[in-house]
Structures are given as structure tokens and as C-alpha cells.
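Let me begin by handing over the structure; questions about it come next.
Omission of a single protein chain aside, the complex is shown with its protein chains in their original locations.
To keep things simple, chains are lettered A and B as they appear, and every chain counts its residues starting from 1.
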Amino acid sequence: MTRPAASPAEALTSLRAAAPLTQCITNYVAMNIAANTLLAAGAAPAMVHTAEESGDFARIARAVTINIGTLSPAWAAGMLSAVQAANAVGTPWVLDPVAHFASSYRAGVTRDLLAHRPTILRGNASEILALAGGDTTARGVDAADPVMAAEPAARQLARDTGGVVAVTGTVDLVTDGTRLATIRGGSPLMPRVTALGCSLTCLMGSFAAVAAPMDAAIAALVLFAEAGERAEREAEGPGSFGWRFLDALAAVTPDDLTRTPRVTWS
Amino acid sequence: MTRPAASPAEALTSLRAAAPLTQCITNYVAMNIAANTLLAAGAAPAMVHTAEESGDFARIARAVTINIGTLSPAWAAGMLSAVQAANAVGTPWVLDPVAHFASSYRAGVTRDLLAHRPTILRGNASEILALAGGDTTARGVDAADPVMAAEPAARQLARDTGGVVAVTGTVDLVTDGTRLATIRGGSPLMPRVTALGCSLTCLMGSFAAVAAPMDAAIAALVLFAEAGERAEREAEGPGSFGWRFLDALAAVTPDDLTRTPRVTWS
Partner (left out) sequence: MTRPAASPAEALTSLRAAAPLTQCITNYVAMNIAANTLLAAGAAPAMVHTAEESGDFARIARAVTINIGTLSPAWAAGMLSAVQAANAVGTPWVLDPVAHFASSYRAGVTRDLLAHRPTILRGNASEILALAGGDTTARGVDAADPVMAAEPAARQLARDTGGVVAVTGTVDLVTDGTRLATIRGGSPLMPRVTALGCSLTCLMGSFAAVAAPMDAAIAALVLFAEAGERAEREAEGPGSFGWRFLDALAAVTPDDLTRTPRVTWS
């Protein structure tokens, strides 16, 4: 099924109208905040991971998201079942290869998942550089490389997978291998709250249920940027930023997304 | 052991005096907020799930609660061990069959658990209707059916299990197959915060340690309704509702539960 081209405002309107059931196979750290992120934005999260049912569930979900943050063999099996089922029925899916370079085990599972061609691949610059075979100075889960350094790697991965690649950081870029969009905004407090990036991955899945992949990735980034700036205005630290961000996600209207220009195409 | 009949106010007084050790085998999304819910209300949560010790622990806990939200085979085995131990020593236990109709795997585990006759069965209308063999329009974890439509199914399940059945939604109903209580109150923000329903299941367990099953289910619902209304008064969205709800759970006194009539018997 082809999803329509949509501006961020149009995508948010569609998301709230559809409340798409989004199957999130994510890490233990992210589960609660990711579910609250989707509920606040207007989507319907479901955390269903075990191989005994992840494929069955992927057939009824409208999008699937995979994040390898707290990987283990049983979870990897569930991820693969879900991805195969999603592909079989044409459901979009998103891959977040958290720190895939940190161990050979993690790297191997990521290769297996990537071979199934995610609709959207989201990572920080270090993850995207390393996936494309480049050098990275990263050690753990944090990006040590600037986003723009990952542009060629992102374009290459997009062409290789036939999907969209999003590289997130101080600025974000999204490419389908041909087009390139840069998204600006957000708050320096965002990386001080754990698992917001993982939650963004899940939200990209929800948007991919209602909009074309590149537009879905952009819409999620624009909504996060807008909500992040709102939350920062009154936050006194990472603790108050966390709940203010959820309030902002729920309060932002489609019209709000049209007020600040955030997306540059090139 | 038979627990005494108790009004919600009496049950809350007993809960805070006893701080009953409540073994919660719940899903990954709910674990943190469920533990904080029990601590705020005055109970003592313990998340102990693996089959290697879940039965041992159920013998020292004063209540056990089971929630299949993020089910997998190892967890299902731990749930069954805990339930069998609880039954062997007469400890009350609560079952929350989250989206049991979403896969045949989930349905099978739910049947196995239900066969051990939960002291309290809690679900949304779609879950209760489907358990009793009725039709549901639900797809994922959200209830698509109105609470009152599940009344006959709830009564039948209560008679079949010999326990109490609670159906929660915009209004809540509790039945032991003969008596029926309806509970009103709460806030529309409650379903916008993930895992509050799962946390309610755990709290019903804590109350079931100090009060008769039907009174325990009602007390948990009345406390949630009162705390939800208080939290909503100053909340600006789902993020601020979340922490205000915990503050309210801790602040509510037994007397507060007598001020607003919430329970209707029929």
C-alpha cells in the first residue's frame, strides 16, 4: 500500500484521525516513555515482542518499529518474525540500530535486520557512518560524529535499502537517496532525557502508517522539534523537561507545525 | 483465609496499616509506574517473575498480580508457578488478560491462567467480552466496546471462575456473579497515560490482601477515580497528569473516599 505525500501538518492530522496501531519492539529503557510519546501524539502503541506472536501481531498492526537497545537472542527472533510479517503484508517498518558497532553480536543482528530493507532507518551519525562501512569515533550509545558528516553514508544506505534514512542529532537529515531534507529545532535538553530518540523511532512508525516514508520521518522530526522547544521554555532541568515534552506533544496542533519553518530541501 | 468486608475508606486504612507485600508479574511498560502507584498508595510492590523463584516468592507475598501485556514463554511459566503457589496457600491473585484475543499464543496462555480461577479478573470491555466467547471489535490493547455491553459476560465469568470480575472504562463495573457495583469518576486523561490500567490491576492485588475480593476491586477503583479527578484539576496534559496522579494517590485520605458517592449497587 502506498501512503500519500503529506506535509508535517497534514501528517499530524492524519495520525490523530487514524490513531494507527503501532507495534513497537523496543528496549526496556524506552518502553514506557515511547508508549507515552505515542499516546500523547495521538497514536496507539502496542509492545508485543515474542516470536510466538510478533509476526501475528505485525499482520494487524499498521506499522512496526524495531530498536535493538537491549538486545538478546529471544528478542532478535521476535524482531525478525515481525519484520518478515510486515514485509509480507506491505506494512511499513522502522529500524533503530542502537550502538550496533558496540559488539559483534549486535552487529550481526543488525545486518540480518537491515537485509530485510526497512522502510525507514533511523540512527545517529555514528551509527549511520558505521553501517555504511565508515569510521566512527563512538564508543557507546552516544553519537560522537556530526550529523552532516553522515550525509554520504545516509544517501548510500537509502539507495542500498530502497528506503528512507534519517540521521538525527543537533540538526537532522532525511534522505531517500535522491532528495535530502534538513530539519532544525528542538532542545539541548532532549539528549539529557533517556530514550527520547528511541521514542522518536516509534513515532516515525506511527507516521509511516499514514504518510509516505520520507514525509513520515520529517513529520516526526518536526513534531519533536516543536514539542521540544515548547517544553524547554518552562523546563528547569531534564526531569521537568520530560513531562513537559509529553504535555507539548499532546498540545501541538497541525497549524502549529506550519508557523516555524524547520525543513530545508536540497 | 477470608478477608473482611470493607468500604473503600476502611480498605485504604487497612492497606496503609499493613503495606501488603504485593508480587506483581506485569509487563515491561508498566513495571515502573505500577511500583510507584503501589508505593504512593501505601502498599509494598515486588516485581519477581522468573519460574525459578516466582512460586517461592508467591508463598511469602500477601497478593499476586498477573498481567500478560508483554508476554513470552519464560514469563508465562513464571506466572503459572506464582499462581499455583498462591492458590496452594490461599493468597489472592488478580489476572489482567491484556489483549488476549490479539494472537493465538496469547489466547492460549490466558486460558491456562484463567483455569486457575483468579480471585479478581480485570479487563476492559473488549477483553471481558472476548473471554466469555462474545464478539469484540477491538484490534489491539484498547477497548472498542462500551463497559455496560460486557455486563452479562462479566457475570458469567464471575460465576464460572468463582471470583470477582471488574470491567473498566469510562465507568467501571464489578460483579461476583450475583451482586453488581458500578463505579463512576476518574479523568479522560487516564487512558492517555500508558499502563495506568495495569497499575490498577496491581493495586487491586494490594487491596485484596486486606479486604474481601469484591470490596478490594471497588476500593482500588474508587481510589483511582478520586486521585484521577484531583490530578486532572491542575494537569496541563498527559505528562503533568502522570506525576500529579502519584501525588494525589499519596495525598488522598480514607475520609476523602467518603465525600463523593461513586459506587452504585444493583
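Descriptive notes on the structure:
The working rule: contacts are C-beta pairs under 8 Å (C-beta built on N, C-alpha and C of every residue); 3 or more make two chains touch, one makes a residue touch a chain.
Since the structure is predicted, the reported quantities are computational estimates derived from the model, not experimental observations.
When the omitted chain is restored, the residue from B:6, B:35, B:218 or B:257 that touches it is B:35.
Across the interface with the omitted chain, chain A contributes residues 27-30, 32-33, 69-74, 99, 102-106, 139-142, 191-195, 236-240, 242-243.
Annotation for chain B: contacts to the undisplayed chain at residues 21, 28, 31-32, 35-36, 39-40, 44-50, 52-53, 56-57, 60-61, 74, 242-248, 250-251.
FYI, only the chains that are shown with their structure count from here on.
Here the CA centre of chain A is 33 Å from the CA centre of chain B.
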